[in-house]
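Have a look at the structure below before the remarks.
Yeah, one chain of the complex is gone here, protein chain that is, but the others are all in their spots.
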Amino acid sequence: MSTTNTELCSKESSMMAPTESPIVHLASRGISPVILLVGMYVFFHGHYSPGGGFQGGVLLAAAILLLRLSLGTSLSQPVMPSWITLRLSALGALIFAGIGLLSILLGGNFLDYHYLPMPWLEPAYLRYYGILLVEVGVTITVMTTLVAIYDDLLGC
Amino acid sequence: MHWMIEFLLFVILIVAALVGLTVRNLLAAAVILTIFSFLTAAIMVSLGAIDVAFTEAVVGAGAVGVFSIVAILMTSRKSRD
Partner (left out) sequence: MKTLQYLLLLTFLGILIVAVTNLPPRGDVTAPVHQHVNPAGTIVAGTYFIQHAYEDARTPNMLTVVLADYRAFDTLGEVIVVFAGGLACFFILNRGRRKP
């Protein structure tokens, strides 16, 4: 017995999840915020330990995919709506390229963080925050692209 | 000592690849694929590349496993080989 496409994302049974097991429901709803927290930690602590934008983004996406897989697409819409995923993905790539273009407009090379408009910081910390802003773009793009691929795969 | 740990990890890696090739149930094959990529991450840790290991563990055991399981649920469960 293979689970079909319509069972995983049926419109008529929008209040009913694909699995009726309460153990799977409670476990996934309990584990998912912990994975989100670990993902945020990995992303923000990427300056000091292994990690960074890509790994943090995939961890955040894994938490949302766990909710999508166990609760169904319709019940996990409040966490990340389906219509917003590709738009946020484009926004993340735009943040990355926009920081590069901003440093071109302010007189430097492409992606030269030394020219970012934050004059109250000394140059080394300017590069620090430039790296952090770029990693924000990477995280948003990777997280939302994985969720968008899952939604397109199920077709709902 | 260090050498023996890597030898053990390589042997388990090859055994996981063999089992993943021969098993008929595709869902089990997808789970064995995630085991394979997690063992690859362990080998990367033992070689000293922590960041590569982190990426491999998160992507290979998190995202690729979910996508292959969903793709199997939408098609047939058994492989006719």
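Going by the order they are written in, the chains are A and B; count residues from 1 in each one.
We adopt the following convention: a contact is a pair of C-beta atoms (placed from the backbone, for glycine too) under 8 Å apart; a residue touches a chain by one contact, two chains touch by 3 or more.
Just so it is clear, the model here is predicted, and its values are computed rather than measured.
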| item | value |
| --- | --- |
| Chain not shown: contacting residue from A:Ile84, A:Ala97 or A:Met118 | A:Ala97 |
| Interface residues of chain B (partner: the chain not displayed) | 2-3, 6-7, 10-11, 14, 17-18, 21, 47-48, 51 |
| Where the missing chain touches chain A, by residue | 11, 46-50, 52-54, 86, 89-90, 92-93, 96-97, 100, 110-111, 113, 124-125, 127-128, 130-131, 134-135, 137-138, 141-142, 144-145, 148-149, 152-153, 155-156 |
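Operating definition for what follows: only the chains that are shown with their structure count from here on.
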| item | value |
| --- | --- |
| Centroid spacing, where centroids are CA-atom means, of chain A and chain B in whole angstrom | 24 |
| Residues of chain B that touch chain A when the two form their complex | 50-51, 54-55, 58-59, 62-63, 66-67, 69-71, 73-77 |
| Chain B-touching residues of chain A, taken from the complex the two chains share | 2-5, 8, 42, 50-52, 54-55, 58-59, 61-62, 65, 69, 146, 149-150, 153-154 |
